[in-house]
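Only one protein chain is missing; all other protein chains are in place.
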């Protein structure tokens, strides 16, 4: 019999994607949790279908037998709901940025806001299974990684671990994201006429996703230059990562590092030397695709890392974490 | 009375943009030069208007009193037509890559083809007015710069001249271009369904525009990492350029270098510290817009340079060169 | 010496397009009229250029010698500003829907709001020059037509006048518009992710632009079925118009009606029988392009009418009206 799992924020892009994945998942049954007044039914369907909707009230959630709750909500809402749910023994996967960093000081520095749940911040487990898999099953609160850091860390951390990056020269991560990464809300910045035919950089060198890369890949801020940029597409992240490679002689040497690290990983795919993924390759999937180009004569290396920001960058990875937390096969519902 | 100027390749995107600019130019009158069989009139207009069309025959061109010819053609066609036109004392602005490099060896290395006009290659003047203005008026053959190198050199060369780049760490230029940069032709790669919703890197580290940056900004190949990428927009180039800055203490210091260099330049615009142009800012213009972000604590600098690939990256710059060659005001028809 | 003309609402899409056209117009000089608090300077340019900005205060407008004011504002703002400006002897071109209908009853029925200026409503001249040219020069208040009705009336009225439409069978006008037609504002409906990859119908049979077609083309509501639809493009309107033709034997007969009616019109272009314009043909122009397809055996006729909704559908036509009101050549600044 299918286990009930709840979704708060199911009308947002990440939340709606989560519901789509959960509806096809053989072992769970999604329940939509209505948090405060929302605009009601937007579909004009005469006979709308879809999962049941109940109020987002922790007591009702418990009474309904919902074991796990996904929070696809802004950080401040997650900080409010997470402790209430944990107090009633529900486990939580939070898709916001509320619990991704380690200290209130770091949170305040990058999010420009005070953290109201320092203990949960300290307790939360970072849900990047490829690097934190063993801690996830026992966690009460899993913090789903940011979209940009997921693509960056999967590409960078194996190289740092292997010691093949000239850290003095630094790593450049030029990141591009589809517009759904900005969330589902009325905003002139993400309106069609402003975005179509355009391409723009934002939060240059100071995007709030930067510290997740520094923490996970063990980098200093001075070693990592990051620019976020908006592409006129609805979904997808592609990061072009540049560094000087040391101790390697070919693209194949770099690929061997990834192959060794990701041999058992179901959601990381590699490309032949000199080839690179594009957004279509990963759209509507939970894959992170990685391609390597290397110029042996000069040591210049370029790694392209691509994910679907709503897949491996949000909802897909959240389900991967759920699978680990609830004891299902890690790939269930995701291939 | 308006001077006649000819356009070969007027059905391509660069050629058509050239005709649009020339039609509004107060001092010239465009003539379309039909080169070999083209598909004929594609417009369904009952009464098509537009400039006159004559065969692309050097003798006829001379007889018609056409003083200057634009070649918006592939390199091999430019190599064939340029000497014929020059032999009849016509001056030429070539928009192809045929005459942008200095030696047949360099051309062969990057274009993977033999150059058939080594003397013209040696003679041609590189038409980046901001850096080669004094040589253009007397030139018989001006080679219009590539779109990517125009945005790159205008951003990079002043920094190199000022000695503020840590060249050992290298410069990264992550370049993105609209699809019209690939030319007007049937191709699966540039078909709508392959491009829409997508973003892809190509020619990583080995794009044929790289040597133009090395030559103009005096860089070694090992100092310059360049990736070309396709954005789902029709026009525009945005380059995000990363380096370690030395001898400067603020974004304002970097801006001061550009201000000093470009004070008199009508087509370079600067942004306030921390701000950056987007594609909309330069669409349908001959401007190159430059914005600087700098982190003084770590020396990391990011420069964003944006142009319209059909404007300052092709047709606009070609008209700027024509203005210099024919003795008009440099900005005529371009503001 | 150039005459000063003012623009209220210059940050909207129609207003900004108006400013672009006026800046190239040889006989006028635009002044931006700041109406209430707006978000300030959005450009990051170090040295922003552009027309001067003054407060939108009728006394100041008069003192500055501004003869004509464009209102690119919502209807309720136009109803407030128009009488104040007229009281001080300024002439006005209103781009909103405030003064397009004839009676307060009709306005209330379609706009679902009370009209506060019934006398001005009665006085205003409808600014479709192809059909109301003689009344425009002497008008104090010209109401610039809606975008959809402009494309519709230019295609339909000559046919009605010629008596070649089977009115019992009715006319279908299937209209599609780019997103800029919805104005520049934060809205989920026009956000990038909702619009890209989508196509949707709205206000089926009850769009507020319908009565303008009924009035101008002398149709009864039962004779005219109109659907407005949103295309994922920034600008352009294309209307596919269906009717049963009587008293004609070929597409050429229908074309002859248009040719006769529009022979002197600089902004209406016709296509060869069976051909039709697309949005690219009219983008960034003040043209209305019309193509006719006819099946003589069955009497079925299809007319395609295309304009740029920001050009002939708004700012371009507003400048055409200004040219007539201020005594300039009608095409000045528009070709």
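Letters A, B and C name the chains as they come in the text, with residue numbers starting at 1 for each one.
As a working rule, a residue touches a chain if its C-beta (ideal position, glycine included) is under 8 Å from a C-beta of that chain, and two chains touch if they have at least 3 such contacts.
These figures come from a predicted structure and were not determined experimentally.
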Touch criterion as defined above, residue of B:102, B:167, B:184 or B:206 at the omitted chain: B:184
Touch with the omitted chain, as defined above, among C:27, C:43, C:187 or C:225: C:225
Residue among A:236, A:291 or A:311 that touches the chain left out of view: A:291
Interface with the undisplayed chain - residues on chain C: 168-170, 172, 174, 176, 194, 196-201, 204-205, 221-222, 225, 227, 229, 231-236, 238, 240, 242, 244, 274, 276, 278-280, 283, 293, 295, 297-300, 302, 304
Interface with the undisplayed chain - residues on chain A: 43-47, 196-197, 255, 259, 269-272, 275-277, 281, 289, 291
Residues belonging to chain B that touch the chain removed from view: 13, 179-180, 184-188, 190-197, 232-234
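The rule we apply is simple: only the chains that are shown with their structure count from here on.
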For chain A placed onto chain B, the superposition rotation in degrees, Cα atoms, nearest 5: 180
Proportion of interface numbers common to chain A and chain C (over half same, under half different): same
Longest centre-to-centre distance from chain C, chain (CA-based): A
By number of C-beta contact pairs, the top two chains: A-B
Distance between the centres, which are taken as Cα means, of chain C and chain B, whole angstrom: 37
Centre-of-Cα separation between chain B and chain A, whole angstrom: 39
Rounded Å distance between chain A and chain C, as computed from the means of their C-alpha atoms: 46
Chain B: positions in contact with at least two other chains: 196-197, 276
